[in-house]
Each structure stands twice: as structure tokens, then as C-alpha cells.
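One chain of protein is taken out of this complex; the other chains stay put.
Up next, chain A:
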Amino acid sequence: MTWTSLKSRLAGAGYVASDDLAVALQLALTLGRPLLLEGAAGVGKTEIARTLSMIEDTRLIRLQCYEGLDASQAIYEWNYQRQLLSIRAAAESGETGKAVEDRIFSRSFLLERPLLAAITQAKAPVLLIDEIDRADEEFEAFLLEILSDFQVSIPELGTISAVTRPIVILTSNGTRDLSDALRRRCLYTYVEYPDRTTELAILKARCPEVEARLANQIVGFVQKLREEELEKTPGVAEMLDFAAALMGLGIADLTDDPAVLHSTLTTLLKTRTDQAQITREVASRLAGKAA
């Protein structure tokens, strides 16, 4: 499979990828390396993993990172409640200590968390490690171990090696610089906001019912809006929401009614200062330029 065919398969599932991204993804698949995606919020980093799992027809296992994420949340944890109940039941039936111990530290008492689940699937899943920059550096360190060896050691059970190698995709919003060690193990792509033609293609793929002229206006408007100095630049998801809002209100032309246009801007502008900055006049001026 070449990268162009991968790109068209992604497009078939509704994801329009840039050439850089398609090549990187293709390499990640063939070389079995994790792929690190960086970029602003709302450019479609998480979506690519979802689409990939769809076209590969496999499970998507997602690990959302946050500050303070630790091994028991990410890899595995013993099911303490079940173990305790089991001990009590054993005490009543008069089972010996050794047998109980063997039983309560077996696989059925193990709660699989995303990372362990990802390496024990029969068919290689897509493992999405979302917003890795939010996790602590400590977590990054043991993620490295799993990404290089694809095995997990559990003191009571021994080492569990990967049945299949998951397709690993990491995303980062760049709130913190990642360690060089992690970057070295991954292929890297910076995902930009899409250009006009790409974004138009995305809109066509996701909302085919929008007619061509309005689609042009929507994309042009959002592209112009991104050039304004905003606190939170609208991403692709917001653009799709905006399109859906316009469709729902039955608007055929952006320049028709400034009041309605301004009220639909709630889908694009997410802070108070941004809303104050894009007044009705500014919005209709941008719409005029975009047309």
C-alpha cells in the first residue's frame, strides 16, 4: 500500500489528510513506529486515530493523559474488591493460603487499563495517547519503556509480552516541551490548520449537503477569521459546527442577514473577548471579503 492509496482510503472515510501527514502515517504503519502529532487544538489530531481504526477495521483504545496520571490508571490494577471477597469466601470454605494466593493474583483479578489492553488484543488495535504533554515527565518515562519493548512486567504474574503490536498515535498541544528521548522514538508531523482547498474538501466530505457556493463562503469566512487576532483560533471542528448551524437555520448566503450570521458565531468564538472583538460589523465585513 502506498501513501497515496492510504490517503484516498482516509478520504473515503471522511478524513482529508495533507500529503506530509499521509506519508508519515504510512511510514508509521509499515515501520511499526509510534507517530507523534503536534499542532494547535482542533486541527484533527485525535480524529486521524479514529479514522484509522475505522479503515483498518480495528479497535480504538484511547488513553487521555492528565496531570497526575499514573501506572494504575494507564497500565493495570488489581481488582482489590474481588480479591477481598475471594479471601473471605476462601476462609469460610477452609481453603489453604497458598491456593488462595495463586488464585487472587491470576489474570481474572487483573483490571486491564488502556496500555495493557492495547498489547493483548488479538488484532492490532489503534492506541491513541491523547495530549501526552499534559502527563508528567514520570509517566513519559514509563511510556517509553512500553513503546520500545511492547511488554509489561507485573511482579505477581510475570511479564506480559505483546500479542500484536498496536498502531500507536500520540498527540500533543505543545503546552510543554516533550523529552528528546520520546521524540526520538517517534515519527513526527506538525499538523497545520488546513489551507482553503483542503478545508473545502473536509467540509464536502463531512457535510455533503452544503451547496458549493455556501461551502466556499463558510471556508473563506473561517480562514479570514483565523487571520484575526483571537485568543482561541477556531479549528476544523468549529468550522463544521458553524456549517451545521447555518444549515439548521436554513441560511443560503452568509452576506444575507448580518444579525443571524452574528448569532451563529457562538459556534466559532469561544471566549468573551473574542466575541466582543468580532462585532456584527466585523463579521459582515469578513463575510463580504470571503464571498
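The rule is simple: contacts are C-beta pairs under 8 Å (C-beta built on N, C-alpha and C of every residue); 3 or more make two chains touch, one makes a residue touch a chain; residues count from 1.
Note that contacts and distances are computed from a predicted model.
Colleague: Using the UniProt record as the reference, specify the protein name of the hidden chain from among "Outer membrane protein beta-barrel domain-containing protein", "VWA domain-containing protein", "phosphoenolpyruvate--glycerone phosphotransferase" or "Transport permease protein".
Modeller: Choosing among "Outer membrane protein beta-barrel domain-containing protein", "VWA domain-containing protein", "phosphoenolpyruvate--glycerone phosphotransferase" or "Transport permease protein", the correct UniProt name is "VWA domain-containing protein".
Colleague: Please pick, from A:A13, A:I55, A:L84 or A:A141, the residue that touches the omitted chain in the full complex.
Modeller: Of the listed residues, the one touching the omitted chain is A:L84.
Colleague: Going by the contact rule already stated, which one of A:A11, A:V100, A:L144 or A:L187 would touch the omitted chain in the full complex?
Modeller: Residue touching the chain left out of view: A:L187.
Colleague: Write the list of chain A residues that the hidden chain touches.
Modeller: Within chain A, the residues that touch the unshown chain are 2-3, 19-20, 23-24, 26-28, 30-31, 33, 35-36, 38, 70, 80-81, 84, 88, 174-175, 177, 180, 183-184, 186-190, 229, 231.
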